[in-house]
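With one protein chain withheld, the remaining protein chains of the complex are depicted in position.
== chain A ==
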Amino acid sequence: MFLSQLPVLSKSALLLSGSDPPRDEIGLIPCPEARYNRSPIVMVENKLGVESWCVKFLLPYVHNKLLLYRQRRLWLDRQALVDITCTLLLLNPDLTTAWNVRKELVECGALSPERDLYLGKLALSKSPKSPETWIHRRWVLLHLLQKAPPADQNQTDAERSRLLGEQLAQTLQQEMKVCADAACRYPSNYNAWSHRIWVLQRLAKGNVKVFLDELSSMRPWVSAHVSDHSGFHYRQFLLQELTGALAPPAGCSSNGERSAVEEPPHDLPAVQQLFCHELELVSDLIRSFPGHETLWSHRRHVFFLWHRWKEQHPGDGGDEGGDPAEGAQTRLSQTSAGVPMEVERGCSSDPQDIKRLRRGVPLPQPPTSQTEHVFVSGLLDGCGPEQRSFALAYRKWLDTVVGVPS
């Protein structure tokens, strides 16, 4: 009975359409044997399930058909190709050949890029890491970006520009959602986070608002996933982009003066505020959730980014001036009384704060390796063995890599 139904089952594209709300998740149901002589496809609400027993029949059947087509031993019309690749990729999204056939279908107009992205999203709900899915997705996005929408004579240039901008913003939002879902489905999902970074680099280059929004919206997420290294790495990327956009490294103009003065507005206090907020976030998490190496690693990255930026902008950002070597001798004996990092501030890395800054609200003290040492010392009392070893390793890194307190 089942073998005769294979052709029907391979028409997955049909299964995906005609559902309201649209299907948002697919899954494999572990089911070693067929029961009751019925279809292996299970549809519950807007979730599509495939019982695992049918895979060993269905997958080779459709895969074989595709290979025969590729070898020019079998003709398949475009709709059949759409169906077959759809079925294949829902079962195994790492079949590059199937994605490549879909690229050809997109290029000749038989398959809309949006439809293809939708399939990718479904495939990722089952295989959130799938490298081939992410790689193909980037091809489709590039294709979308390069394809100019048909010129409509009734539109003005300004209107076209606005519509393009809207479409771009929509695509951006959609990609952020796909990445976020995939990141939730698999811990430290490097492929998902790398894709997220790629999308921002292509669709939001230099767009400070987008980066600030991302930093802000990711705050609760990383706080709930304190050992997700890729999530924190994303924050490091955002910080780096923001410092580049807000205050590019000062270059010297030909007459030796710092060209920073003539360049487009540098928001140096904003950069300092960003780093202070980030260090406060990671301090709070380190204290609340002791013993997570990811948090310490993030702290290292953040402090190092700040330290390097400070070296490129000497004398900027409301610094009190460098502490000479004698500061190093007294740092361990400092109490926590005068330490700005410990002060309770109900802040968030919020664009509103940056605006408040511009209105002249006083800045917190800039982070220094001195303040970092005090943070570490404050933690060492009464902490567990794991936290202790991370804290000591961080202190050693400060001394070796960062060097004399600045």
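What we mean here is this: contacts are C-beta pairs under 8 Å (C-beta built on N, C-alpha and C of every residue); 3 or more make two chains touch, one makes a residue touch a chain; residues count from 1.
Convention: contacts and distances are computed from a predicted model.
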Out of "YKT6 v-SNARE homolog", "Transmembrane channel-like protein", "Autophagy protein 5" or "Large ribosomal subunit protein mL40", which one is the UniProt protein name for the chain not included here? "YKT6 v-SNARE homolog"
Among A:W198, A:F289, A:F304 or A:W397, which residue is in touch with the absent chain? A:F289
Give the residue, chosen from A:V62, A:L91 or A:L117, that touches the chain omitted from the document. A:L91
Considering the complete complex, identify which of A:K65, A:H136, A:R196 or A:H225 is in touch with the unshown chain. A:H225
Looking at the whole complex, which of A:R102, A:K126 or A:R196 touches the chain that is not displayed? A:K126
One chain isn't shown here. Among A:V8, A:I29 or A:L142, which residue touches it? A:I29
Where the missing chain touches chain A, by residue: 25, 27-32, 42, 44, 47, 49, 52, 55-56, 59, 91-92, 94, 125-126, 129, 184-185, 187, 224-227, 288-289, 292
